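All protein chains of the complex are present and in place, except for one that has been dropped.
Each chain gets a letter, A, B and C, in the order it is written, and its residues are counted from 1.
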Amino acid sequence: MSVRKKSISPVLWPLFGLIALVVLNLVLNHGFLKITILDGRLYGLPIDILNQGARGLVLALGMTLVIATGGVDLSVGSIMAAAGALAAVLIVKGCGLTLALGAGIGLAIAAGGANGLLVARLGIQPIVATLILMVVGRGAAQLITNGEVVLINNPTFEFLGNGHFLGLPFAPLLAGGLFIAAHLFLRRTAAGLFIEATGDNEQAARFAGLAAAHVKGLVYVFCGLCAGLAGLMAAANIRAADSYRMGENMELDAIFAVVVGGTALTGGRFLLLGAFVGALLLQTLTTTMYNLGVPPAVAPVPKAVLILVVCLLQSSHARRWFGGLFKKGGVA
Amino acid sequence: MNEASPGPLLQLRGVGKRFPGVIALAGVDFTVRAAEIHALLGENGAGKSTLIKVLTGVYEASEGEISFEGRAVRPGSPKEAEELGISTVYQEVNLLPALSVAENLLLGRQPGLGGFINWGATKRHAREALLRLGLDLDVEAELGTLSVALQQMVAIARALDLNARLLILDEPTASLDEHEVAELFKVMRRLRDQGMGIVFVTHFLDQVYAVTDRITVLRNGTLVGEYLTADLPRLALVSKMIGREVNDIAGRSGELPAPDDAAPVIIESRGLTRRDALHPLDLTLRRGEVTGLAGLLGSGRTETARLLFGIDQADGGELKVRGEAVRMASAREAVRLGLAFCSEDRKSEGILPNLSVRENLILALQGKQGIWKTVTRVEQEALCAHYIAALRIKTPDAETPIKNLSGGNQQKVLLARWLATKPALIILDEPTRGIDIGARAEIEALIGRLRADGLAVLLISSEIEEIVRNSTRVVVLRERRRTADFQGHAIEPEALMRAMAGASPVNGGHS
Amino acid sequence: MLMNLKRIISLTATAFMLFTTCGLRAEGAAAKPLVVGFAQTGAESAWRTANTNSMKAEAEKRGIKLKFADGQGKQENQIRALRSFVTQGVDAIVVAPIVETGWDPVLREAKRAGIPVVVMDRNIQTDDKSLFACYIGSDFYKEGSLAAEWLVKNAGARTRIVELQGTPGSAAANVRRKAFADAIAKSPAFKLIDSQSGDFRRSGGKEVMEAFIKKHGKEIEIVYAHNDDMALGAVQAIEEAGLKPGKDIIIVSIDAIKEGVQAVVDGKINVVVECNPLFGPKVYDTIAKLKAGEPVERTSYNVDEVFDSTNAAARIGERQY
Partner (left out) sequence: MSPRFRQRIPLLATAGIFLVLFISAGLFYEGFLSVRVAVNLLADNAVLGIVATGMTLVIFTGGIDLSVGAVVGFTSIFTATLIARGVHPALAAAAALAIGAGLGAGMGVLIHAFRLPAFLITLAGMFLARGGAFWISTESTGISHPLCNTLSGYELVLGPAALPTTALVLLATLIAGYVLAHHTRFGRNLLALGGNENSALLMGLPVGTTKIAAYTLNSALAALAGLVATLYTGSGNPSTGAGLELDAIAVVVIGGTLLSGGRGHMVGSLLGLLVFGTIQTALLFDGRLSSWWIRIVVGLLLLAFILLQRVMLRGAAGRR
């Protein structure tokens, strides 16, 4: 990442936010950053944040690419629920783990494909197109589980959400690995360039001979894949598929993480590292709420403030306006 | 001047408009009298749009004075201009297709009390306003269901209904057919006879001669002159618009080889056509030749390029690349077949503003190679270094976002983007527009090198001298048709201009 | 445009009226089997699903036609369902209210239509007791008290408690919290050191417990969870912290779903207080009495038991849910 010296700066904002939150927590709880080794694996609050944040990270990864093309995907939370539900039901029915996981991911990819079709082929606005699957997906998830919470007793499957690999929690490793793999794929192949070109100026990209429509369609497929994986991780984490609540409002968190991470909703240049930090920031915020004893119901308020601050920081109009204000104030 | 006529309706003195780094308009005088149709002419970048925007309050003039009906005015918004009595019908119909005809006519000032609309009065008023133009339309129909010509008429009716004394028509005829144009002219003449001043912007010279009384020509943001239409021959007009007296135009470069009919054909079109864009066109582009595509704005130049490159799809005719028939379905396919296209609209069809020079430069090559076969970073940097040096692109480094470069340097990056794909044919649509003279010469030199290297080049330009200097063959388009072609020494500015202007013997006779 | 619109409206209205009047005539015909409308809160937990299944299965057994409405966690939906039941002229209505207030207007409609309403599971706050026939509930207060009593008897020297609350505002959460607080107030040794909402969710229980463990460390000696799902989530969190749930930390929970009782058998949860979801038989018995004009108890509770290491293994076989 060091190559891109200029693009680091947007990542600094969420990074500052993250550091500020960590400091706040440290003041309130000196053991906040303490990591010990327990039963041969790392253990501590930061590890929890990583572990619980892993799903959000995976979602943010997919969402980053969708937003980079100037779109948005509201259906990820529902896709999570549907993929988790299908895998859980299949496991309970005694299908092989591979088949169950494959089916869950397959469903998610199909859902992403449907989104991509509506957006890229039929030219429907992303919000509307993905709203459809947001509604239908959750219904489908409940249909699959018959409205029940499906318990999963499968240690191998559980590993996806709770396992440890060489003493490190598996879920964040998986998420981190995905980020690295995605980064390598996007930056070592031309995929990243194609996505950024499509998002920056779709018409010019098409004129330069890129298949902009394909690019747009495929990012939704990838986003669906990420959502499916996140759904499986969520189910594995609690050894149960809760089609009713799983992934609820996660689409908003994912969009939020991406925007906080410095990728503009208008598309173009994307920052995987920024989305990574943004998603971590969000999970740290949640944990901070627990730490401070803030009732979860009031937790939305700090989120709202964060969104507003980030929006204003990113808007050139706002900066100009505040700049003018500051200048006037300075003169007076 | 006619003694009976009162003072001028509108008078501009020394009006200029500067944007950061650009002078769009400098010291222009412009006078419109009541009861005349006044053509405002000039090629792209001449400053027509800027002048109109200053008049209608979209822009504020940086300098100069405007007086309307004898009073000094300075409209600050379209609304203020309308209140003064200056109404405008824009090139793109600036109405709302989803609303009804009546609403479009009266939006923002529907009759009624306290913000509530009296629909009966609205419809009646709209019907009357249209009847005044001789139109009997269903005013409740959605505007979008009408033909563009009728929409244009609604826009005119809206403008007139504002109690306008000066009507500005900004290229109202661009998408009208002959019959519709005739109807429009009837209305324009009627309005003139009622005492209205009309500014008519168009690029169809036939229309200028058909309907206008007076002509003002702009070029590069400055005034060329004001003429009585009847006194200005067509050829003279073209030369004024293009910016050279016929005799001034520099001759052909001596290096240009004679056209070679045996040279391999890269691309060949037979009867290529698209409704509302291009009449059936035959075109043959050969290796090692620069084919100039000349014609005034709106003659079908860019449309031809878009069809050849697969941006738009043809309704009919066939296209062969190296002898094989192809269905050019997308730009992607065109690139794969070894074509390249530098669009005239750099901003919306060329650059990726926030991406770096490097990324902009390798985009087409990478697109051609696909997602897996990447141009390595080393190759990318080598390509950048090569083209930055070869084309003398002025940029701090290859990682600078392209939006920070000047227009000329952006253009060179786009040229480099296409050259990097090693194309067999490159289409250059206005490659030197908005570029300073130094860069211009470099780009022209480059065109020569490309030809020498064996590329086929299709050069589209509104600058005749550019065509003359660089082309081995020239095809002239007028009104979306191929009207003439020239080879070798026959490529002469005057002949070209005649073909472009479609000069009738009467008008063109005495130059 | 307007004319067209008016035509659409009038057309719609006419058709509407036409069919509505037809409908009026058809309304008289009553169906033979007993029709019961059941407005459930949603499907938010295993307990809830067991509750729904009990109601459905028992209705089928008795030949009752059950109209089931899932509120998807929204009171609006439940009220809509109730009103629809009134419209449909069902013989009786069963409602498991999602919140305690806000039922008076719709209950008044039911009363006017002469349809008896049985409130199930959570109670309703109202000044007008005549609005519903009876309440068959889980005694949340008793459940909370039982949990606290068990602790007083069995906790020994361990006193410091963290609480995993249910969904904020829900009756179960409010009452279980209050009952527990009242009970331990009598034994000053106990101390509630932290309390957060886990939303009755397994993932919520796990996430909150993880934070608690890091925040309070070894201080936590007892976990009181408002339902088994959260307790099971907490068990996972405790295990992952390298501690032994049920031994290092005492876990007290409410609901007694099968998985919860199994955890007691396995020694991971110390005690679960039953909150019996199998309301079906009792509800339909009551409805039968109401229809026959017999008196019914105003408030009655499902019998709730306590399962701990002494009896869990023996009783696990009976658990249906």
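In this section, a contact is a pair of C-beta atoms (placed from the backbone, for glycine too) under 8 Å apart; a residue touches a chain by one contact, two chains touch by 3 or more.
Treat the numbers as computed from the prediction; the structure is a model and nothing was measured.
K.L.:
Touched by the hidden chain, which of the shown chains?
P.N.:
Hidden chain, whole complex, touched shown chains: A, B, C.
K.L.:
Which listed residue (C:Q72, C:T159, C:S195 or C:S309) would be found touching the missing chain in the intact complex?
P.N.:
C:Q72
K.L.:
Out of A:G40, A:G123 or A:G293, point to the residue that touches the absent chain in the complete complex.
P.N.:
Counting the whole complex, the residue in contact with the absent chain is A:G123.
K.L.:
Sort through C:P33, C:P168 or C:G217 and give me the one touching the missing partner chain.
P.N.:
Only one of C:P33, C:P168 or C:G217 touches the chain omitted from view, namely C:P168.
K.L.:
For the chain that got dropped from the picture, name the residues of chain B it touches.
P.N.:
56, 58, 77-79, 82, 88, 90, 94-99, 103, 107-108, 110, 112, 115-117, 119, 138, 140-142, 144-145, 148
K.L.:
By the contact definition given up top, give the residues of chain C that touch the hidden chain.
P.N.:
1, 4-5, 8-9, 11-12, 15-16, 19-20, 22-24, 26-27, 29, 31, 37, 65-77, 79-81, 83-89, 99-105, 108, 125-127, 168-169, 174
K.L.:
Name, in rising order, the residues on chain A that touch the hidden chain in the full complex.
P.N.:
Within chain A, the residues touching the omitted chain are 72, 122-125, 127-129, 131-136, 138-143, 146-147, 252, 255-256, 259, 265-266, 295, 297-301, 303-305, 307-308, 311-312, 315, 317-318, 321.
Here is the rule we use: only the chains that are shown with their structure count from here on.
K.L.:
When you take the mean of every protein CA atom shown, which chain's own CA mean is nearest to it?
P.N.:
A
K.L.:
Relative to chain A, which chain has the most distant C-alpha mean position?
P.N.:
Checked the centroid distances; the maximum from chain A is B.
K.L.:
How far is the middle of chain A from the middle of chain B, if each middle is the mean of its Cα atoms, in Å?
P.N.:
46
K.L.:
Please compute the C-alpha centroid of chain B, do the same for chain C, then give the distance between them in whole Å.
P.N.:
Taking the mean C-alpha position of each chain, the two centres sit 71 Å apart.
K.L.:
Between chain A and chain C, what is the gap in Å from one C-alpha centre to the other?
P.N.:
One centre to the other, that is 33 Å.
K.L.:
Counting only residues that touch at least two other chains, what does the list for chain B look like?
P.N.:
Residues of chain B touching two or more partner chains: there are none.
K.L.:
Which chain C residues sit where two or more other chains touch them?
P.N.:
none
K.L.:
Sort out for me which residues of chain C touch chain A in the complex.
P.N.:
Going by the criterion above, the answer is residues 42-46, 49, 52, 70, 73, 168, 194, 196-197, 199, 201-203, 206-208, 210-212, 214-215, 217, 229, 233, 236, 240-242, 259.
K.L.:
Would you pull the chain A residues touching chain C in the complex into a rising list?
P.N.:
29, 31-32, 38-39, 43-45, 48, 52, 142, 147-149, 151, 162, 234, 237-240, 242, 244-246, 286-287, 290-291, 293, 295-297
K.L.:
If we count contacts the way the header does, which residues on chain B are in touch with chain A in the complex?
P.N.:
311, 330-332, 334-336, 341, 343, 348-355, 359, 362-364, 366-372, 374-375, 399, 417
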